[in-house]
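Please see the structure below; I have some questions.
Other chains of the complex are left out, but the ones given are in their true place.
Chain nomenclature is as follows: A and B, assigned in order of appearance, with residue numbering initiated at 1 for each chain independently.
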Amino acid sequence: MLSVQDNERITRTGPGTPMGEVFRRFWVPALLSSELADADAPPLRFLLLGERLIAFRDSDGRIGLLEEQCPHRHASLYWGRNEDAGLRCVYHGWKFGVDGTCLDMPAEPAGSRMKDGVRAVAYETHEAGGIIWAYLGPKDKIPPFPHFEWTLLPADHSMATKRLQVCNYLQNLEGELDTAHANFLHREFGENPVMPPPEVARKRFLIAETDFGMLSIGRSDLSDEVAYWRITPFHLPSFTLIPSAGETPYVFTGAVPLDDTHMWGFTVTWSPDRPLDEKELAAIRLDGVHGGVGPHVVVDPVTFRTEANLGNDYLIDRDLQRTGSFTGIPGTRVQDMAVQEDQDGPICLRHKEHLGTTDRGIVGARRLLLRLAEQLEQGIEPPQPQHADSYRIHSVAAEVPPAVDPIELWHSLQPVPAGTTTIEPAR
Amino acid sequence: MLSVQDNERITRTGPGTPMGEVFRRFWVPALLSSELADADAPPLRFLLLGERLIAFRDSDGRIGLLEEQCPHRHASLYWGRNEDAGLRCVYHGWKFGVDGTCLDMPAEPAGSRMKDGVRAVAYETHEAGGIIWAYLGPKDKIPPFPHFEWTLLPADHSMATKRLQVCNYLQNLEGELDTAHANFLHREFGENPVMPPPEVARKRFLIAETDFGMLSIGRSDLSDEVAYWRITPFHLPSFTLIPSAGETPYVFTGAVPLDDTHMWGFTVTWSPDRPLDEKELAAIRLDGVHGGVGPHVVVDPVTFRTEANLGNDYLIDRDLQRTGSFTGIPGTRVQDMAVQEDQDGPICLRHKEHLGTTDRGIVGARRLLLRLAEQLEQGIEPPQPQHADSYRIHSVAAEVPPAVDPIELWHSLQPVPAGTTTIEPAR
């Protein structure tokens, strides 16, 4: 459990909040590249970390990310004209470049210097892996862009999607770190027993802090000869890699606050060695509602809302829940949303929870985030990896002999040489 | 009028509020039995006294009434599996019995004792008269279940319905206690004069406190030989019996807070001596909107919202209002809702009202409720009747000679012998 005060601190990410400042030290996914495909196309408006923003791609293909309101009298730049290397407010014609520079104030007197003194608030962006990333923190603290593996691969090796989830970011992040729930929430039993066998259901949990965040580690003793390890990397501030094995593509998830009760859920599936094949792409395009599987979900192209949602009870099928599915809710992503979007409502009251041994990864992530927030209030910046390649890592799902050490196992399965990532022993 | 402070005290019934504590010393209607008919059927979720609750009927037909959130990490038990004598959370498989006992934590290690230390908050229920009642107070203060007459009769002697009303409970309770309004709000004139004759419209009002609550008493002097008495029992905390005479069935109403701006309105019609006949049942099934009469109302089977509501101006017919109906609004229940759901909005600003002589019952009920709240804050429990049969009473509507004492009149028309109910003289 968290105290009421710590729950407030960890869930609030607006400007000026302690956790909001932590988020403002990292690059975060903001938009899919496909949302802002064309130069001089109409601007987009959206929320990010509680800030109202406008994004536009200028005549030269550069991306501008500005505060939504024109600095003059705060008309929305969403109505603006995206023209000739800048975005022009329709109220009085003030025009801004992608860096926030005011390029024109056509109603001011000839010779006026006023435009030199006015800037739109503008944030840095970086386009990689089919996503437009944003950095909303102080200019002098900007970190190098992290080398997530999938951002370095050809475009056909990965696919990114985005959904709106109506809850605080932490409820999703905790779900991604919670390797115990998969045996229950996502269980489709059919011919199998309704409940998972104990050797599968019961796990031991470890954590290890790293320079990019943390590893959340679960172990099931499947037999005297076989231990099954699932290792979920947690990248700061709110990203995870879902455990994958062998030829299975890897999956990145990012929980990005729009505001404190709405988040973008980014999901990226990638294969390091080859293009995603048709079957893998179909699993992404067809979510559980439409007969597919996996962590992606089909959304409305404008609102990014899922078809199955709290308003329609996530299309729960109570008959199916009795006969073949633990939840009766279609698809793993929607199942996750059903338990995450209403934990006391959009912000879980963590002072009333009762954590078990399965929640070790969650506890570790909370402590790490709260420690970073407290340190930043004292002027201590969050640690950043010494090399952007520290983010170029894989998750692990592997069956190995019982004596294997999980950290050694994890290192042995990483795509880049040891040494770029520092990691504590698992505990 | 009430002070702003007293209005706050009397209208707020959430956990920890003074009036909420008073409500938590009484059995209150929670659901219709028909809402939870089958064993192992999907659970229901609803609000009661500001608490989010889940109800389910287990494999043995027992009713469980639990806090909605699983005590683990607060996923909603609404998604839960109602299976084999318990409700199982779909997030991690924790399972709870109807008494809140944790029956299974399948992901915890073998031999873990953790489940012995975790309970779901569970409330007592009692099923009677077609209604599932709940007691949300301290276990050691639970009163015997009251013997409302209709809860002791064969099922075909009564019929219970429920509606959602979008206002504070007190606005409905005051309306039920207000015997003066019927001559106006519910007047259908047709061939009669638009206004009721003065000897009908003008009443004198008395109150008498009892061990179950209060009697609200109105007298019209129809002539020198005939006094017409209407006696409305007010059962604590928020129940009334609408005055009835002779062969007419009796009517119970209960105003039960979901939260401070929404209430369940329960209405029960019963006949002590015989099954309700077809005509009586039709009057219940066909409300005013659909050509019937009486205090029941047709609702949406899922939301319990009435078809005529504030959003459509209660289907007011302004032509009919001129030619045959005091309000032009169809049916007595909808007429009541029209004046109750918007008295300054869902919570009436009672510091601005101007009470008349017709409001004596309302004043008496408020004073009683506020006194109980104040006493309970001082550790003095609300008085409970010495016998559950004190609730086995009737309302009165009778024309008698002027000299008859109303309390004696009331005693003479009760179904159980004198002595089970204590009552003060009317004043």
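Just so it is clear, a residue touches a chain if its C-beta (ideal position, glycine included) is under 8 Å from a C-beta of that chain, and two chains touch if they have at least 3 such contacts.
Given the structure is predicted, the values throughout are model-derived calculations rather than measurements.
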Assuming 2 chains are placed, give the number of copies in the entire complex as this structure defines it. 3
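The criterion applied here is as follows: only the chains that are shown with their structure count from here on.
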Computed distance of Cα centres, chain B from chain A, in Å: 48
Quick one: which bits of chain A touch chain B in the complex? Just the residue numbers, please. 174, 180-181, 183-185, 194-196, 198, 201-204, 314, 316, 318, 321, 326-327, 329, 335, 338-339, 342-344, 348-349, 352-359
Chain B - residues contacting chain A, complex: 42, 52, 69, 71-76, 79, 81, 83, 90-93, 105-110, 112, 114, 118
